[in-house]
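For this depiction, one protein chain was excluded, whereas all remaining protein chains were kept in their positions.
Chain lettering (A and B) follows the sequence in which the chains are written, and residue indices restart at 1 in each chain.
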Amino acid sequence: MRFLMTTFMLMEVYAIVAMSLNLLLGVAGRFSAYEAALMGVGAYTAALLATKLGLSLFWGCVAGAAMGALIGTSFQIAARHMDFFTFNITSFAFQMALYETLLKWRGVTAGSFGIFNIPRPEIAGFSFTTLEAYLAFTTACAAVIMGLLLYIERSTFALALRGLRDGEKALQSLGKNTFALKLKVFAISGAATGFAGGLLAGLTRTIHPSMFFVYLSVILMVFVVAGGRGNLRGSVVAVFLLILLEQAITLIPGIPTSQIGALQRLFYGIVLVAVIMFRPNGLLPESPIFARARFPGIKPVEDGFAFLGRTRSRESTL
Amino acid sequence: MNRRLWMTALLTSFSMLVAGTAVGQQGLKTGKVGVIVQLSGVSGDFGVGVQHAVEIAKQELADNKIIDLQVFYEDHQQQAQLALVGFEKLVDRNDVSVVIANASPVILALAPVAEERKRLVYNFAGVSPKLRSLNRWVINGAALSDRDGSELAQYMVKKLGLKTAAVLHVDDQFGTSVAEYFQNAYKAAGGKIVDVESNPVGALDLRTQLLKIKAANPEALVILNNIPEEGYSVAQAREIGITAKIFSNTFMMDPQNVKAAGAAINGVRGMSLQFDPERSPIAKEFATKFAKKAGRPPAITDVLAYDGARLIGEAMQKVGNDPRAVRDYIVKVKDWPGAIGKINFDAEGNILLDMSQYEFVNGKPVFTNP
Partner (left out) sequence: MNLFLELLVAGGVAGAKVGVAALGFALIFYTTREMHFAFGAVSVAAAYPCYWVVKALGDGPLGTALGVVAALIAAVLISIALHKYVYLRLRSVLPVVMASLGVSLIVENVIQIVAGPDIQVLSYPALLHIVEIGPVRLRVLEIGVFIGFVIVAVAIDVFLNRTRLGQGLGATMDDPEMAELVGVRTSRMRMGAYAAGAALGAISGIVMLVDTGLKPAIGFTLLLYALIITIMGRGSLRSVAIWSLLFGVIRSLWSWQFSPDLQELAVFALMVSYLIARDSWDRYQFNRIRPISRPASTVGADARA
């Protein structure tokens, strides 16, 4: 029973992050590879506030959300003019840099020791220490955040974001401030991810930088892609389905335990490639009303090669 | 080998079935044990070796009609949160009484949950001094490295007269705390630490750190690393021209480290638990069985896992499956015959084993008791 509850809570946490990544990637079309590190930042903020300052984990989560939003917006500000590929690689490098910071900034994060004995939250005297109580807490928070994200998905703000994805220049010509849009979406998704990181810290009660390595970012991308880019409900479905299947792999008789981790990652890789090749819209495709315009003239990804330099001669160096 | 296992299991279950219908209890008792080690990822073969060792123990217990141990494995991949999930799974699904685990961060993470769920955690390989006396639900079946750190320091300064030393340690729970203990002991003994470098877990190119150490010109270099980084540290240290004497810890005994170090291993000294197959018939038998199963001689941690599993099995047979009773039984054993030697525990559940000094000569360690 406890194991089921723990898995369910893990699913909730990943669902929040997957939804916010979907908002970034699927709806707004901004690639993001540093979600895992952002979760780590949220988790560490919450954990440190809870263990060092005795703050209730709930406020720690909120602080984690604030940090997430801050980092997301600063990243976007720094990377505002980058074309697709440079943005892509910068987000990977950013993930690695954040991960290394978590690992090496020993004074603050206790580095490779990790943080232990993170206390579960207390609100108005009621302590959520037992697993059942924490399940209720997580579910309530997750419901609120997911509800918010779903609400945002249906709003005109999301419409503008889809415009960002499909044709940024066209959107600009309509008078929308695309930069402000990007800032807002990074802030929202960063906040949700940071909060989820804080919830994770309370769930496992111990955090270590290795929990937030780049592989997690890739797996989050699998959730988003498999569920359907642009459809937030799809991400939730994908998280639940894929995690169930992943756990089911451990139940297959006859597999040596040493191979289970590799099999699970293999499973995710196969899912990703299969979905991309055979059902690119994912499990729950985006509502057809948002389908891309058929006009081939709108090709946002050509910008992707702008990093090759304004002067295209082969003799240019550095 | 497999067929024997099946036959034994069949016989035991058959006899249990028969005995169950009778009033008197004549079949084998059963006990459930969980094992959480890294079976994949970095140093996954370490966990596979432990698996072999535990299986050998389990079979011996069944053969000697002591107890039918049911063992369930979980892979923590050296991540504490996976260990936690594995622990919950083992307790919920399999209702294990004892969990055998390794890795200092894992044990630290499991300790509060063990207390919550009232199961015993037997640590057979984590050596961080932080594990000393965690709570009543953790037994340390591995000698923690605060003691041998200070013994090594004393030996280096007082006996060998090496006044300056540099330390290279792995940047994790184990490495950082052991390095700290060693440094304090070294300074207390009158020595001077000229440089301390650390490397990330799994780093195989340690030349940058070693170059800096070389520039500090110590008389001795102490390497506190993992498998197989220790071997590479030694090889690369000699390669870049460090002539200082090299000291290390128990992990240097591991065959992977010895292989990685190559010819540079000669002259490396340190303190370690000593596994001597010739010491006792138990040790010899285990070494033979393990070599046949795993294709390599057993490492110290394999021996400790084997001893731990047997000890737990015996405890369960004597006092039943209650984790508290098992813990009390284990802590109270006197001179229990393990393959590693005679095993005793202190009142808080930390194993008391003697360390020996070693020096590598011609690729093999030569032990001397201090």
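The definition used in the following text is that a residue touches a chain if its C-beta (ideal position, glycine included) is under 8 Å from a C-beta of that chain, and two chains touch if they have at least 3 such contacts.
Everything quoted here is computed from the prediction, not taken from an experiment.
Student: Counting contacts across the entire complex, name the shown chains the missing chain touches.
Tutor: Across all of the complex, the chain we cannot see touches A, B.
Student: Among B:L160, B:L204, B:L352 or B:V366, which residue is in contact with the omitted chain in the full complex?
Tutor: Within the whole complex, the residue contacting the unshown chain is B:L204.
Student: From the list A:M5, A:M96, A:A170 or A:L241, which touches the chain that is not on show?
Tutor: Checking the options A:M5, A:M96, A:A170 or A:L241, the one contacting the hidden chain is A:M96.
Student: Just one of B:E88, B:D148 or B:D171 touches the chain that is missing; which is it?
Tutor: Checking the options B:E88, B:D148 or B:D171, the one contacting the hidden chain is B:D171.
Student: Write the list of chain A residues that the hidden chain touches.
Tutor: Interface with the chain not displayed, on the chain A side: 31, 78-79, 81-82, 84-86, 88-90, 92-94, 96-97, 100-101, 104, 214-215, 218, 221-222, 225, 258-259, 262-263, 265-266, 268-273, 276-277, 280, 301, 304-318.
Student: Can you list where chain B touches the absent chain?
Tutor: Its contact residues with the unshown chain are 40-45, 171, 197-200, 204-205, 207-209, 211-212, 214-215, 228, 232, 239-241, 260, 262.
Rule of thumb we're sticking to: only the chains that are shown with their structure count from here on.
Student: When the C-alpha atoms of chain A and chain B are each averaged to a single point, how far apart are the two points in Å?
Tutor: The answer is 38 Å.
Student: Over in the complex, which chain B residues touch chain A? Could you list them?
Tutor: My answer: residues 39-41, 44, 47-48, 51, 73-75, 77-81, 84-85, 88-89, 91-93, 105, 108-109, 112-113, 171-173, 176, 200-201.
Student: Sort out for me which residues of chain A touch chain B in the complex.
Tutor: These residues of chain A touch chain B: 1-4, 6-7, 10, 103, 111-114, 116-117, 204-208, 210-211, 256-262.
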